[in-house]
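Following this message is one structure expressed as structure tokens.
Of the protein chains in this complex, all but one are displayed in their positions.
And then chain A:
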Amino acid sequence: MTRAIERREVALVDLLDRVLAGGVVIAGEITLSIADIDLVRISLRALIASVRVENDEGWEGDRDDG
């Protein structure tokens, strides 16, 4: 089975696989030490946190916290 992809936008997970882990790494000046950080892990943390928030909202319904 093959799923044809006719998305106008590429999927974010596929993009992050490539943009954060691929491409040429040159020691930029400002991000010299950021280059040592695992960008993928950071983004995964952000992604997972956002999924959790969505799930929590699903459980608790919409709350108006004013």
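Note that in this section contacts are C-beta pairs under 8 Å (C-beta built on N, C-alpha and C of every residue); 3 or more make two chains touch, one makes a residue touch a chain; residues count from 1.
The criterion applied here is as follows: contacts and distances are computed from a predicted model.
Student: Pick from "Xanthine dehydrogenase family protein molybdopterin-binding subunit", "GvpL/GvpF family gas vesicle protein", "Cell shape-determining protein MreC" or "ABC transporter permease" the UniProt protein name of the chain that isn't shown here.
Tutor: Its record in UniProt gives the absent chain the protein name "GvpL/GvpF family gas vesicle protein".
Student: What residues on chain A make contact with the chain left out of this view?
Tutor: With respect to the unshown chain, the touching residues of chain A are 1-5, 9-26, 28-31, 33-35, 39, 42-51.
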